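With one protein chain held back, the other chains of the complex are shown just where they sit.
Just so it is clear, A and B label the chains in written order, and each chain counts residues from 1 on its own.
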Amino acid sequence: MSSVELLPALLVVVPILLATVPIALGLRYDRTGWSVTLATTVGLFAGTVYLATVVYGGSGTNQEVAVIHELGGFTAPMGIELVADTLSTMIALLVTGTALGVLAFTRVGGPRGNTFYSGYLLLVGGLLGLTMTGDVFNMFVFLEIVGLGSYALISSGRGPEAAVAALKYLIIGTVGASIYLIGVGFLFMATGSLNMLDLAATVPTLEGQNLQLARAAFAFIFVGFAIKVAQWPLHSWQPDAYQHAPDGVTPLIAALVSTVSAYALARLLFTVFGAEFIASTPYASEIIVTVGAVSVVAGSTLAVIQTDVKRMLAYSSVSQFGLIVAAYGLLTETALVGALIHLIGHGLMKAGLFIAVGIIAIGYGARTVDAYAGLAGERPFVAGSMAVLLIALVGIPPSIGFIGKWYIAVGAIEAQSWLVAGVIFLSTMLTLAYVARLLERMYFTPASALEAGHEDTATVGHAVTDGGTATVRGTRVTIGMLAIVIFVAALAVFLGFAGDAFFALLEPFVESADLEVSP
Amino acid sequence: MSETVVTDLRPLAAVLVSAIAVVFIVASYRYPNVREGWSVLAALAKFAIVASMLPGVMNGTVYKWSFAEATGLDFVAGVDFALRADPLGMLFALLASFLWIFTSFYAAGYMRGLDEHAQTRFFAAFAASLSTAVGIAFASNLVTIFIFYELLSLVTYPLVAHNEDSEARIAGRKYLTYTFFGGGVFLLAGTVLVYWLTSSASGTDTATLEFQAGGIELLTEAAAADPAIAQAAFYLLIAGFGVKAAVMPLHSWLADAMVAPTPVSGLLHAVAVVKSGAFGVARVYLDVFGLEFPTAYPLSVPVVGDVPLNIPVAILAAFTLTAASIIALRKDHLKRRLAYSTTAQLSYIVLGLSMLHPIGVLGALLHIPAHAFGKLTLFFCAGAIHVETHTDYVSEMAGIGKRMPLTMSAFTLGAASMAGIPLLAGFVSKFYLLIGAASGAEVAVYGLEATWLWIFAASLIVSGVLNIAYLWPVVYTAFFESEDRHDAKPVFEFPAGGERKSYGVLEGEADHDIASDGGSDDSTRKDRYAVNENPSDADVPFGPGSGAGSTAAGENPVAADHDDTDQDDHTDEHHDSEANEHHETDDEEHHDDHHHGGAPLGGWERRSPLTFAESTWLMLMPITVIVTGAVTLGIVPDYAVFLELADTIVAGVTGEGVL
Partner (left out) sequence: MIELLATRYAYLLMFVLLGIGLYMTIASQNLVKKLIGVNLFQTAIFLFFVAVAYVEVDGEPGGSPVVPATENPASSDLILASPLPHVIVLTAIVVGIALTAVGLALIVRIYSEYGTLREDTLREVRADE
């Protein structure tokens, strides 16, 4: 086994094992958590980058370039595989990169403490595992590890609200994962296998009763993931969780947890079940598309009426993931590429946006849309970066948001699914509705007009007074934090020119998904 | 006509030069002189770059820069991000970059004259707007033009919402909604449809969105296979560009956007932004679908029979240019009157293109610069009046010719050009438009029934008359009426023959109304002598909510707060100290658009045109230059480059020029 093949396992195992270190060392030393976590995350990022050079450096089909690790030396289909193919490597890059950025933010922005870092590493390990696993049951385990990590991190928020939000998330999330587990049970009944590639080979051959079982499995799996990806009407855990999580945690959860879940859904839909299965199952494609399209509209509408910025962005996630799920249901190559690009782009943009929200809460004491008034004058850099990210989210070119939307739109037209195409085009307006509201507050509403709003937030004790001098928890805005946000904003624009490159990188995976070849 | 395509960095440089200037403008925010210096420098550089390509373009060379060639990557799969300077693009780019030079001087004068807030943002957004406008001009395919079209909407938003009060915010929201509906929804949908059509037609997975003089060939093939989709794409694209071209019923953002500072209304909302819509329509007709497409795949309408695709567009345009002119008659706010005039004039362009006759197209293309010169003059004059006297309403302008003789003379020339009086720019283009309509009617080609063309020709003439009807009163009142003895304005609102009184900005003057169609607001107006009453009694409308009712001014607490400031403004003639006053007493939400103007007590001061004392040279110089341009275009169109350029474009599309 070459050293490259060991990498996928290391990427998963190392963070989970090291998650115990901050707590263990914490018994003696107070301040080791950050350095351990930083070292680990940097290592993970470096490992992923190396993995990416190997995977994208190779040529051939998705299977040929993939780096596969068989855990414990047990061969598939009995053993569990960790697979880094063209898609999962890209998601892994997003995970480790974002984790690194968010970690840098938490250095000063908080939360801190050894338990936080343990949860952090656990979450990152779980996410990487979820990304690379090649086994459907193993996926459940990682889903739950991710869940555990996020519940712990969300509840590390100061207020009691955080615990309530975390419990709500825990109950709904566990039910979601359990529903997925039922689906896995049905799939196992139908095929007798749990390995994804093995399943991919078996599912198309199913017939009769076993086919019915597989369809039942499909239904359960989709519903389970609809909860995890926060599709309307199963999204209710998400706004609470995002809003009440500490500022340092929200970017991580918002950017990664739902994203990786949506990735896992794509993996199951296109690798395990395959497009043909979905197309041949009555109403399957229609249901997926409808759920997605309804989420787009409902999520945006709910986002417009929110007063809390984090909550607004949370509903925005519901809507954006709706776009992605709808694109899955279209079953065309272009739409799938679009969905995957949007998945990555959305993760990136939301990470940047939530970090910006954190910075603003620390430095400006503003958490509601109203309190953002006059922000542009006071904090030009963070407001500017946030504006760029918001505009990218609307899908105004050149930005990563546009690339995703373009491919999804082309895919919808190719599928001749006019209704979805209409929703996708209208989603620009829907997104604009809440984005413009925030932009208008930041840039075109003088702060003085809404002074009262400020004092409210200040007394709640979240952060500081208007002057930005007094600090509550010793937190302050550092140059580094600003640099992260500015970097993310620049990246979101820069990647807007990389549409073709993304297409080329993802092509092996999309081809392996074997969709009806459409131009 | 043979085209030589040459790879050249200049199209990119022309776009980027003002984008880079944005950085410098923002960086030198502490030093206003340096900041405005960058603006002027960027404008000059941009014009120089564009102009340097002109000789080549006239000789059939096309300069092209392509992202794919530079980096090896497509922008999105199958679609390049490319800029190319072809004749049609040159027409627009040359116009926008030339006018920007003078607008940047004017803007400096205007913004300083009013001591506006957030000037850095203003100049930065202005430079960015020009960048994207030239991007639209040079875009070589539908995706590229879409990118710049969206960016243009985005960067002009700060200019519309500049005032940061609720009126400006509402106008900004409306602006964003309309333009993104046009760009993000219609245009994107149309682009995707064209992409899909061409990719399914080629059979080799290669889609093309590249503009091609005379229409994209693959699209023509594809249209044969699937006419319904092609028709949908056609209308989506026309609607997408039609929003910015303010074709009714998508026009109402334009009048509201007049809350922006006047240089914005002038260059952007009379030239760059709205013309980008008209320009886009031209691209769609000439370079995407081609002139044959609308007649080749007509709509089959019940009862009427087959209707070529261009007819509904032409009808809308003809309706718009008549209706907008009539609405303009009723507008008392000068800038709004000009805005409706713009709406009407843009429809000339759309109508000329929709007639599909080469001469009509030539007229339409020529009308792009002709209208730009004329309308920019008018806006500049309106802005100068505003800066100097805070007068915004036509009814308050009686006798203002004494105070601002040069400005009002320029206004007269601009108005004459709008109306199509010979020897001015507007005449030449309207002449060709009418010839196009008439000679089209002779031969009844291009799918138009002769009767339609006569109707269109008639609407052009009617609108010309209406132009005089709504612009002449301004000139008349400025020069031939006196402060204490003048007719009520707008003329249209009062009994025939006029009424010997006028009113100013009354409480809740509903020109700020969102509806702004000039209909519903009449009931709230009361007649009032603008001169004899103390002007500070009038209300300062704070957005449509607070001022819309019939609340008398004195009862409005907000207005009362500002009363003293207003009086300062009115008793103080010299704008310098006035601006200071304004600055000190008023640090938030107060905007000059809301100052009520009119003659000061005792009438307008008389200032000689020979001493140039009526305003600052920063404002007078641009007005003089632009109005000279309008005259030049009218007297010697052969020597002004635009006519030849327009002919080259027509030649590229139809195979031979018309001149």
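Going forward, a contact is a pair of C-beta atoms (placed from the backbone, for glycine too) under 8 Å apart; a residue touches a chain by one contact, two chains touch by 3 or more.
Please read these numbers as outputs of a predicted model, since none were measured by experiment.
Although it is not drawn here, the omitted chain touches the following shown chains in the complete assembly: A. Note on the undisplayed chain: of the listed residues A:Gly109, A:Gly147 or A:Gly365, the one touching it is A:Gly147. Across A:Ala166, A:Val257 or A:Ala303, the single residue that touches the chain missing here is A:Ala166.
Check A:Val36, A:Ala99, A:Leu194 or A:Val296 against the missing chain and you find that the one touching it is A:Leu194.
Only one of A:Leu181, A:Ala230, A:Met312 or A:Val369 touches the chain withheld from this view, namely A:Leu181.
The omitted chain makes contact with chain A at the following residues, 137, 140-141, 144-145, 147-148, 151-152, 155, 160-161, 163-164, 166-167, 170-171, 174-175, 178, 181-182, 184-185, 188-189, 192, 194.
Keep this in mind: only the chains that are shown with their structure count from here on.
As a whole-number value, the distance joining the C-alpha centres of chain A and chain B reads 43 Å.
Within the complex formed with chain A, the chain B residues making contact are 67, 71, 73-77, 81, 143, 146-147, 150-151, 154, 158, 161, 164, 168-169, 172-173, 176-177, 180-181, 184-185, 188-189, 192-193, 195-196, 199-200, 205, 207, 588-589. Taken in their complex, chain A has these residues touching chain B: 334, 337, 391, 394-398, 402-403, 406-407, 409-410, 413-414, 421, 425-426, 428-429, 432, 436, 440, 443-446, 448-449, 497-501, 503, 519.
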